[in-house]
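Before I ask anything, here is the structure I am working with.
All protein chains but one are shown in place.
Showing subunit A:
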Amino acid sequence: MNENLFTPFTIPMMLGIPITTLIIMFPTMLFPTPNQLINNRMITIQQWLTKLTSKQLMNTHNPKGQTWSLMFISLFLFITFTNLLGMLPHSFTPTAQLSMNLGMAIPLWAGTVVMGFRNKTKISLAHLLPLGTPTFLIPMLVMIETISLFIQPLALAVRLTANITAGHLLLHLIGSATLALVNISLFTALITFTILTLLTILEFAVALIQAYVFTLLVSLYLQDNT
């Protein structure tokens, strides 16, 4: 049982060489480059979806924040499609590894913080103190706000990792439980129904990406717009 539970999360190897980089680069193959003004149907649909998403996402930013739109859209698409591809049986999900999510969260969060401090130093420092706090509470509150600021990249990374890993693990467990209970047909129907509902709920891994990019967006938004 030990071997079965951990095997979806081990680094996939081909002839002894880890092929993680290839797997991470695979979703790019699903997005062809638009060559002409009017492309084929798939590219047109992707362009329409990208435009819809980017407008929705970058609507609330000022021009300086909107320079990050390329970064946000590629981040969003990458996480979405990596998670969705991980729903296929026996596939490997790179975003289930904490190392990868930390590698995504730390540079982007640090980028927003540094941008805030570079361009609007006073306002960035003022964010460390909420409005209307009593005077004697100020030192403690500044400490609390600093800690919450530094927790942000960890929270971003761990949120994504934990959700994806837990979902995959649950599906594994419930699937193997169903297989084991097939002989006792009383519970089989109930458990297969649970698998079905869990699968659809896990499809909302896409909602997780919303959470990821939106939290990132909120942080950049706060830095740039006061």
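As a working rule, a contact is a pair of C-beta atoms (placed from the backbone, for glycine too) under 8 Å apart; a residue touches a chain by one contact, two chains touch by 3 or more; residues count from 1.
In the analysis below, contacts and distances are computed from a predicted model.
Participant: The complex has one chain missing from view, so what does its UniProt entry call it, picking from "tRNA-guanosine(34) queuine transglycosylase", "ATP synthase membrane subunit 6.8PL", "TMM27 protein" or "AP-3 complex subunit sigma-2-like"?
Facilitator: So the chain that does not appear here would be "ATP synthase membrane subunit 6.8PL", according to UniProt.
Participant: Who touches the missing chain here, A:57, A:79, A:108 or A:160?
Facilitator: In the complete complex, the chain left out is touched by residue A:108.
Participant: Residue by residue, what part of subunit A touches the chain that was omitted?
Facilitator: 67-68, 70-71, 102-103, 106-112, 114-115, 118
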